[in-house]
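A protein chain is absent from this complex, but the other protein chains hold their places.
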Amino acid sequence: MNILEVTGLTKKFGGLYANTNINMNIEKNSITAVIGPNGAGKTTFFNMITAVYKPTSGDILLNGKSLVGLKPHQVTKFGIARTFQNIRLFHDLTVLDNVLVGMHHHLKSSWVGALFQMPRTRHAEENAKKEAYRLLEYVGLAELLNESAGNLSYGAQRRLEIARAIAAKPKVLLLDEPAAGMNPKETKKLTDLIHDMRTKLDITIVLIEHDMKLVMEISDFIYVLDHGEEIASGKPDDIRNNPRVIEAYLGKGAVANG
Amino acid sequence: MKSKKIVSLITTAALAFGIISGCSSSKDGSSGSDGKQVIKIATQSPLSGGSATLGEAIKLGAQMAISDQKKAFAKKGFDLQLVPYDDQADPKKGVSNAQQIGSDKSILGIIGHLNSGVTIPASEIYEKNQLAMISPAATATDVTDRGLKVVNRICARDDFQGPAGAEFAVNTLKAKKIFIIQDKTAYGSGLAEAFRDAAKKLGADIVGYEGITVGEKDFNGVVGQAASKKPDLIYFGGVYAEGGLIIKQARDKGLDIPIMGGDALDSSSTVQIAGDSVKNVYLSSVAGDVTKVEAGKKFADAYKAKFNKNVESYSSYGYDATGILLKAIMSAIDKNDGKLPTREAVSQAVRTIKDYQGIINKVGFDDKGDNKFAKVFIFKFDKAEYPAVQQKAISK
Amino acid sequence: MLAHIIQTLPQVIVDGLTLGVVYAVVAIGYTMVYGILELINFAHGEIFMSGAFIGTTVLLILSSVGFLSSVPAILAFIIIIVIASIATGFLGMGIERVAYRPLRNAPKLITLITAIGVSFLLQDIVRFIAELKTGNYIVSAPSLFNEKIHLKTSSILPQFGDALFKSSFLVVLIVAIIMLIVLDFFVNRTKWGMAMRAVAQDRETASLMSINVNKVISVTFFVGSALGGATGVLFMVQYGSIDPYIGFILGIKAFTAAVLGGIGNIRGAMVGGLLIGLLEMFAAANLSTITHGAFGAEYKDIFAFAILIAVLIFKPEGLFGKAVVEKV
Partner (left out) sequence: MRKLVDLFSKNKKAQLLLFIVYVAVSSLSLILAQQSVVAFLLLLFSILLLYFLKLSTKAKWIIGLVIVAVLIPFSASQGQAYESYMDVATLVGIYCAMALGLNIVVGFAGLLDLGFIAFFAVGAYTYGIFASAQASKFLHFGHFPLSGESFWIFILIGGIVAAIFGILLGIPVLRVKGDYLAIVTLGFGEIIRIIFNNLDKPVNITNGSMGIASIAPPKIFGIVIANASQFYYVALAIFLVVVYIVTRLEHSKIGRAWKAIRDNEIAGQAMGIPLVKTKLIAFAIGASFSGMMGVVFAAKQTYIDATSFTLLESTTILVMVLLGGMGSVPGVILGAAVVTILNLQVLTEVSNWLNQLNTNGVISIPDALSPAKMQRFIFGLLLILFALYRPKGLIPAKNQKYDVNKLKKSTTKSVFVEPQVSNDKKASGGSEI
């Protein structure tokens, strides 16, 4: 069953096509990778799904419901959360607060309730904090809960972004280059985490990644973009040997020359 | 973490210390340097801002009066001092200063303010402290119409000055079509409205009534509009900073008609800004030309000698207002067997003054605190020189 | 009503142009700095004001030594404007060096607040000096160009009235146009201008291309501030009376002009400035005629601010700017 369906998605900036007619079907509880050389329009694609950009044409369906025209925060409410290529944490907030912000849309705590310390609000807040703490334990940042997010190391920041995204209880999680800048050991742990999220948290994962080893290892399905167009799709093994993909990455002639 | 805290503590402490050491001046001053009892007179007028020239004149006039009478008070065993406050023409600052003045018990009276908008809220505080206030310049009707016991003024009210100006404009200058510009301040609007209503009654046609923004320099839009209406007189309700420029820009537009203004144009700065264009400008002032009378000439010379400045319109009024206050204090001292009188006694004594001969005109307060003998004087600039030439003195 | 508006139109245009060119040149200072640093240099209005004061000081000194009477006014004027613009140019550079450069990587909010601080500081320093020297912070300068010129616009169209102005208007207009042309040439045709545009596009890449970014920013501040200072002198020559607070509101209106034209776009700032000047003058002259006295000239400033808000909301890229998409 497809959880996320994208049909004919196109984005035009001025006269420039960043994405042209992209079609995707993402199966529930799968791990899908979107790859392609720099400037292929991968992040633009993510931005359209999360409503940061409005598509020029085409449709995005989550469980059969269209997301086009929604505001970014509404998309999150529908069940899509994401991380960012250039880490976007709330630097001056603590690690735990970052995760609590992730729970924003499902946290039953109105500001009026907070003002009068209504029992319901207090209860909700207490529970949220405990759950946030568990999430931190889950990604391995529990010890740093009171640290400012901006003070964390690079790898820890990436993990915090993931924890924050899971806190939003997404059905689909979009990871934008989660392994960028990580050493092999860190990448290995990340691989485990992604697998774990899929199996234990029942989250469908879509990721953009340049680390081919990681991509080939964890993806169930791969889409390849180049110059904003979808040039190939298939199982990791199909993609590995696809001449168009190799050409896109290495340039024309690479295939012929061997 | 700890060191940060200490740094922040030290910074705060340093700042606080700076503040505290800054005001190490103790207000404790009930006895003067040579054991005499201190009597202080406060002035409140704008010493900074757009009408500083006028406010400064009030202060210097008061200073003059105080140094003139210091000896007389010393004989009775009192040390007379002046405390000038700067109200910045800001009501909030004026009220805050008023509270401080109220708390300094050696202050027995206030000379000020210049602006009616500041006078009104500040006088509420004076009333509570029973502190006599004499304004040389606040012309708005609301100043005395609220019926406060301590509020007095020696200048004419807007509803006297405005109509007096209108009368002169319509009857003497024969203006039929009048264009009015005002500066959208309490002073300018009040005066311009009073002028407009009176001029209408006298049969003049008001061809325009426009507002400008204080602080700007380009009034060509409004002046151009005036020029297109072809009036025989332009009236401006506002202060010299804008008035001077309006005069200049009107002349540049070929408007050689008479331009008329209120007492806030009665300043050397008007001439300085407008230059040669000031010719054929009339103004109504609540203060007369000091050089017309013998006493005034003497005053002007003494003023020049003391401060190295020429007299401004409010110099003599500041002097007179202080003179009245000091006279009232003196009589209160005498009534109190030579001892320091209460504030209440002083404010009562001020109100009972019925016939004080000031430099130019007489002062006597009615039961609201207005000067029964207040006059409005009409001046005309014949050349680019201050003061202007007095044309007429109008009394009620 | 319409006949009256048309009749006064030539005069309104002349007056509006005077104010408009002042706005235009000041707006360029904002636009240049914003284009290169993405910073609203709040202090730019004060640089304009400082220019006016420096110009007046030089003028007063020249006239006190009797120089003015011995040379033609235009020569004195050129000397004054050159001195004032060089001085303000260095002032602008200094401000950048001391107050903005250390904060280049700090949050925008902080830099903006520093700019407001610099602006206050300059106002008060100038006020202090002026009061110390003259006893009054409103300073009047002797006029240099005083001939009245009668423009027979009525001969073009019978509905028009005539326009009257002083020769200083022509001087202001011509000098401003010369400055605009020279600046346009400088930015588009010279090496420094090219470097400036490169830094404005992408500071990091420009620095990789062996452009000395700090130097380029300094030059930008120098040029922008010198223009601002020179405009201050023009203002002084035209209106003859200045005070330390002329820069703030004028600066905001000039900024409005820069936004209207599309911030970062020099030609846009020129057009924006002229438009704002003309609109303001038109509003001051005709508002009460149009509304039958309900709203008078005192509402003209609301016009400037309302335009600003409307432009920012509906067309934030301005009349001539390009829309920018934030990178995610």
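Letters A, B and C name the chains as they come in the text, with residue numbers starting at 1 for each one.
Operating definition for what follows: a contact is a pair of C-beta atoms (placed from the backbone, for glycine too) under 8 Å apart; a residue touches a chain by one contact, two chains touch by 3 or more.
Quick caveat: nothing in here was measured; it's all calculated off a predicted structure.
Though it is not drawn, the left-out chain touches A, B, C in the full complex.
Contact with the chain that does not appear here is found for just one residue of A:Gly8, A:Gly69, A:Gly140 or A:Pro243, A:Gly140.
From the set C:Ile6, C:Ile149, C:Met209 or C:Ile309, the residue in touch with the chain omitted from the display is C:Ile309, counting the whole complex.
Touching the chain that is not shown, out of A:Ile3, A:Ile31, A:Met48 or A:Ala168: A:Ala168 (per the contact rule at the top). The omitted chain makes contact with chain C at the following residues, 34, 38-40, 99, 102-103, 106-114, 116-125, 127-128, 131-132, 248, 252, 255-256, 259, 293-296, 298-299, 301-302, 305-306, 308-309, 312-313, 316, 326, 328. Chain B residues in contact with the hidden partner, per the touch definition given at the top, are 4-5, 8-9, 11-12, 15-16, 19-20, 22-29, 47-48, 56, 63, 81-86, 88-93, 95-97, 99-100, 102-105, 117, 120-121, 124, 128-129, 140, 142, 146, 184-186, 188-190, 211. Interface residues of chain A with the unshown chain, by the touch rule above, are 50, 52, 71-74, 76-77, 81-82, 84, 88-94, 96-97, 100-102, 104-107, 109-111, 114-115, 117, 121, 125, 127, 129-135, 137-138, 140-146, 148, 152-153, 155-156, 159, 164-166, 168-169, 182-183, 185-190, 192-193, 196, 200-201.
Keep this in mind: only the chains that are shown with their structure count from here on.
Considering every other chain in turn, none proves to be in contact with both chain A and chain C.
Relative to the centroid of all protein Cα atoms, the closest per-chain Cα centroid is that of C. For chain B, the chain with the farthest CA centroid is A. Centroid to centroid, with C-alpha atoms defining each point, chain A and chain C lie 48 Å apart.
Annotation: 71 Å between the Cα-based centres of chain A and chain B. Those residues of chain C in touch with two or more other chains do not exist in this structure. Residues of chain C that touch chain B in their complex: 4, 7-8, 11-12, 15, 18-19, 135-138, 140, 143, 148, 161, 164-166, 235, 239-243, 245-246, 249, 280-286, 288-289, 293, 296-298, 300-301.
Put simply, chain B touches chain C in their complex at residues 50, 52-53, 184, 208-213, 215-222, 224-225, 227-228, 241, 244-245, 248, 252-254, 269, 272-273, 275, 309.
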